[in-house]
Structures are given as structure tokens and as C-alpha cells.
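The complex is shown incomplete by one protein chain, all other protein chains being positioned as in the whole.
Right after this comes subunit A.
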Amino acid sequence: MNYTIRICGEAGQGIQTTGEGFSRLFSSLGYNVFSFQDYESRIRGGHNFYQITFGTDEIFAPKKFLDLVLTFDKKGLEYKNLLRNNGIVIYDANSLKQNEYDERFINCPFRELLKNAGLKNIYENIVSFALIANIFSIDKKYVYKVIHDIFVNKPDEIIEQNMKAVDIGYDFDMKKKINLPASNSEEKILLSGIRGIGIGAIGSGCKFYSAYPMTPSTGVFQYIGEHAKKFNIVVEQAEDEISAINMAIGASFAGVRAMTGTSGGGFALMNEALSLSGMTETPIVILLSQRPGPATGFPTRTEQGELLYAIHAGHGEFPRIVFAPGDPFECIHLTNKAFDLAEKYQIPAIILTDQHLVDSLYSYKKDLKIELKNRDYRLRSTDFENYQDYKRHKFLDFNKSNPLTPLAVPGDSKQLVFTDSDEHDEVGHITEDGEIRKKMLERRYFWKIENIRKYISPPKFYGNKDSKIVLVGFGSNLGILREIVNNKKISVCAIHFSEVFPLPIRENSYEFLNIISKSNLSICIENNASGQFQKLVESEYGFKFSHYIRKYDGRPFNYEEVLEDIYAIL
């Protein structure tokens, strides 16, 4: 069982607050929740919606059909063709100046109710929130709690007015009830991609985060900013992305874990310094949160159009890691793994995600197990002082388990730390010597690439491994893959990659290749026009997918549409 609610209206009408309120309400009652946002690049006006699916089923991706539409604008009335059986639309005919005579439309005079109570129109989202909670017969005390939690940092007066609005909505008799089956499970927690990456970064000891705001990466910047004081993190808004990444590289060189975050346009500006990180072997973690391009593209929408760019960005030859987490839980772990491998191998690591994942909420059990790998690879204080003959870029020493010279903290010893964006010798100084250049490439490039691959995990399998239909995807499409696997109509196996570059070594990929080779249909699914992931996997493993499903209208896949696409292929 699951229900889908869509809340629609103009930017500035409190759509997001209401949507988050419902997500919290249902997860606190123990239901599984998945919610996502669809918004325009403007602060007021336009048409936005927030969609929440909740229920006792597992839910990981958007649904196409709706059970309840709450709309604060006329455009929302058009969604009647998406209503499921018994679906309803709640609206305020007076304020929309439009009357609908279809019995599925329920007119509720939010504004009039507010006026009678002497409250401003801005509380109409709270009134409707309480009203809907009542339709679902949810006890008022939970409604109070959620609203209270949302406004906890506001002045008492604001909280009071909100509570008054709750009463108005809850007590209004809609003559309509929906009986929810009991959730019979415990309170859940909600994580978004933003929180996942933020938690992963803070837990990995990120001490410096510099960025220039760009949707949809800004959420992580702000999340880390909110926690900067408590966790001793310096967060700086740089003058541009060029500065942001160079600052982070400077901080990393000086001895702290550093990160920057941006979207495609900003990442383009960072390319030169991405290559600087490769050359100077200074670790850095870069969040690349995709939106549709090229150029400024669709600022608030979603796409997986920068996979090949992330892999190839930067001039010259140097290794990097690209991880594309599939859900907030993977965001935590892969951000941690990015920090760990970036430092262990002294390279840049990229977290590749997109608007869909960062802005969506997923529910998890409260006792979610987070296991982070936290090892400090740096040479500090007395260890550095006592280190023999430190050379930042010493040729590989194969007598050691990690033959790279450790990163040392400048100033912690009388020995010096020097590095250079020009080709350099072992100490880090400029050189024009061809032999040294060769040895440096062996250190900086070949050895690293070969070794990093060993740490790359194989893809994860979902569903029936013997199925003749195999669906393969990466990154934020994990949700849709899992939804398709859970459907009871067709048997499929889904394979999801979240560690996309370098791809895992062949020995770790046998199972994947086996399943693909035994299948009748292998379908690569991705949110872009050119099939970037398909190209990558095919060229790496030398096979051809039989089919693909691609979506590039700036919106995420939804369950029903992918199912239809699979039927069409069948």
C-alpha cells in the first residue's frame, strides 16, 4: 500500500515547508517515505510541486499517479488526469477564482477560514496541512509536533500563529476520510542527498569547505556551514569556483581535509585546478552536483549529463576517482570513501550526483548503521620531525606497503615540503629532465591507476539474478531500479554502479558480466541523451547492451513510465 500526495503552487507559497512537513509526519508514524521536488529557477511565482509517496511498501522513486493533490495555483488543477482511483484535488475556489464541478475536486476555503480567525494568508499551507492530516485520521498531537519542530527556531509568536492555523485546518470538516493501514513499524529518519554528503564530509574530518553558490550543489555548502561551529570547520564563500578549488587545495596542502562543491558550470571553471591537484598530488574532494546543461541549462532540474565530463575533465594525464552515490546512505559512505582514497592516493576525488538525489528525501530505520573508514595518512608533528630525508615527490619506494611518500604538514618539522604545478623533481622543484618526467608519470599516473582500481567495489545486484531481463544504471537511478525490481509483474535483475571511475577490475566484475551474458534483454537506463554510462561500460567491458532507456527532459524517471518503457521493449 502506498499513497502519493502532490502539493503545488507558486514559489514562495510554502510548498517546500508543507512537503517536508508531510515527509516528517509520515516517517515519524513509521511509514516509508520518498519525496522529491520539482521547482523553477525563481524566488516567487511560477509553478512548483513537492511530491510525497508514503506507505508500508518500500519506496525509492517518484510515482506518476497521484492520490491527493493540494494546489495553491490553477496549474495544479490540471493534474486531474494523473489521479488514481478515489484520488482527490483540494483547492480554494475563492482564492483561485475558479470552480471545478467534478466530484473529485474538493473546495476548501483556506483563506476565508484564516480571515475569520484574523490570520494572514501565508498560513494557508499550515491550514491545508492540518486538514489533510485529518483526512488521514492522524492524531492532532503528531501534527502539532511536526509544525513545532519545523518552526522551533522562530519566535514564540510565530509558533503560536502556526498552531492556531493547525487548529483551523484540523477542525474543518471535509466530510472525507481516508483510512490508512497501520504502519506497524517504528519511527523513521529522513535523509536527503544533501544531508548524506554533508554527514559523510563532516564524519570524514572535512575541515575546510569552500564554494561559490550554484544550484543544486548549494545545499551541501549550507549544510556544512550550519554545522561549522560545532565541528570546527571553516566554510568560505569564494569569489568564484576557480578560487574555491584553489583555496581547498591550499588548505589540503597545509594539512587539513578539504572539499569544494559546485555544479557543471562551476566545475568547468575548476578544471584547471583539478589538474593542479593531479600534478601536485594534493588530495581534494569535489562535489559535482549535476543539472541539465550545456551552459546554464535548467538550473533547478535534473540530469546525468556530466559523467564522461567528470571522468575526462582537466588537462594532461592524471588519475581521479568518480563516485556516483545512489541514495543518501551511499552518499555518506562514498563521500567518506572519496576522502579516504583521495588522501591515500593523493589525488582528486569527485562525488557525482544530481538535483534529483540531493533534493529528495528517503526514509531509513532509526538505527541506521554508519561505518566510516577514518585513517589519517598525513605525516604530522613528531612523526614528521623524525622522518628520514623527506621528499614530497620521492620516486616510488616498493619496500613500503604504500610506496607513496606521505603528505607532510609544512611547518611541523625543519624538513621542508615543496610542490609545483610545473613538472618537478623529487623535492618538488621545477625540472626539464625527461627521465625525471618519465619516473614522475610512473608514480603519479600508472601506479596510482592500477592500485586505486583494487579498492573499487563491484556493482550491487537487486532482484532475481536468473532473470532474463537485466536493467543497468548508475547514480541517482538506484531508486528507480529498486522500484522496478520490487514490482510483482515482471521478473528483472537490476545492477547498479555507484563507483563509476575507474570501473572495478575485471576479476571483481565477473558476476556482472555473467548475468549480462546470460540475459536476453540488457537495458541501460540513464538520465541523459547520449548514453554516457552505456558508452563507458561497453568500452570498459567489451559488450553491447541490447536496449536502453534514456530520459532528458530535466525530470527524473518515475516508476510507471519506466515500466511502460520496459513493456515496450518486451
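What to note about this one:
Heads up, the rule we're going with is that a contact is a pair of C-beta atoms (placed from the backbone, for glycine too) under 8 Å apart; a residue touches a chain by one contact, two chains touch by 3 or more; residues count from 1.
Convention: contacts and distances are computed from a predicted model.
For the chain that is left out, the UniProt protein name among "ABC transporter permease", "Dihydroxyacetone kinase subunit DhaL", "NAD-reducing hydrogenase HoxS subunit delta" or "2-oxoglutarate ferredoxin oxidoreductase subunit beta" is "2-oxoglutarate ferredoxin oxidoreductase subunit beta". Within the complete assembly, A:Ile242 is the residue of A:Leu82, A:Ile242, A:Ala268 or A:Leu308 that touches the hidden chain. The omitted chain makes contact with just one of the residues A:Asn32, A:Gln346, A:Thr419 or A:Ser519: A:Thr419.
Remark: the omitted chain is touched by one listed residue; of A:Leu77, A:Leu96, A:Met163 or A:Ala254 this is A:Ala254. Among A:Leu372, A:Ile436, A:Ile490 or A:Leu521, only A:Leu372 touches the chain left out of the display.
For the chain left out of this panel, the touching residue among A:Gly87, A:Pro410, A:Pro458 or A:Gly531 is A:Pro410. Taking the whole complex into account, subunit A touches the unshown chain at residues 189, 195, 198-199, 202-205, 207-208, 210, 227-234, 236, 238-240, 242-244, 246-258, 272-273, 276, 280, 368, 370, 372, 374, 376, 378, 409-411, 413-422, 428-430.
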